[in-house]
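Some notes on the structure that comes next.
Note that one protein chain is taken out, while the other chains of the complex remain in position.
What follows is subunit A.
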Amino acid sequence: MTTQIHEATPVPAVASTTTPQAPAARRVVRPIPMTRLVGVELRKMFDTRAGFWMMASVGIVSVLATAAVIIWAPDEAITQNTFSTAIGMPLSVVLPIIAILSVTGEYSQRTGLTTYTLVPWRGRVMAAKVASTLLVGVVAMVVALGVGALGNVVGSAITGLDATWDISLAQFGNIVLANVLGMLMGFMLGVLFRSSAGAIVGYFVYSLVLPVAFGTLAAFQEWFRDLQPWVDVNFAVTRLFDQTMTTEYWQQLGVSTLVWLWIPLAIGLRAVLRAEVK
């Protein structure tokens, strides 16, 4: 028996000398799929208090706006369109900020140091951020549509009138597009500034200062009036919400977003890909 014990003892010794070599052996390392990166970016949007409340605000804003319409709107105005406008306005402010923070968080909180080390292809990280941001945007709008529809049903029941469903699928599509463009604007400002404060200030200049400036210019300068739809991106985008788009409107949307969105987005992305991460 004792000899057996003696024979048995070398076994752990052998094991302990072989295990140290184990990490040195090359494992099969699989590439990181894009879906995983999108999942990670979605997670990062929700996992801080600020991020969580940002997302929660989408739902809260929808409910508050719906309640406000039911309480204050005159009976004949209780239509789906009223609800969608009431919800859409605050939503179009919140969604671009979500887009901004998804990019600038990496720089303001310096998490980019880890993110770009684990995924050293920044183009893929950016693509995952765009995808997750747009996913959140579309889901938020579907939620808003649902809440608005519910409000329409409840509101109509209170007024005793038949519910008015006056939003076509095409119209909803346009609203989604307008918000997607808004989020891409936020994203563009994020990659351009790479700082939360800078990008949010930039966003308010974009959405509050520029429209007023262009509007004033158009009001006082004859020559600018016809030009405005081509250069004022907010003017061009806002028409998606409330008008039937004509071919010319689409062209104006294309031209104004080229200048105010696509070109700066390209410049910002180039900067993100090249800039040193500290």
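Side notes on the structure shown:
One rule holds in what follows: contacts are C-beta pairs under 8 Å (C-beta built on N, C-alpha and C of every residue); 3 or more make two chains touch, one makes a residue touch a chain; residues count from 1.
To be clear about the criterion, contacts and distances are computed from a predicted model.
The chain that is not shown carries the UniProt protein name "ATP-binding cassette domain-containing protein", picked from "Maltokinase", "Aspartyl/glutamyl-tRNA(Asn/Gln) amidotransferase subunit B", "histidine kinase" or "ATP-binding cassette domain-containing protein". From the options A:Met89, A:Leu113 or A:Val139, the residue with contact to the unseen chain in the full assembly is A:Leu113.
Interface note for the absent chain: among A:Trp121, A:Trp165 or A:Trp262, the touching residue is A:Trp121.
Within the complete assembly, residues 19-24, 26-27, 29-32, 36-37, 39-40, 43-44, 47-51, 105, 109-114, 116-121, 274, 276-278 of subunit A touch the chain that is not shown.
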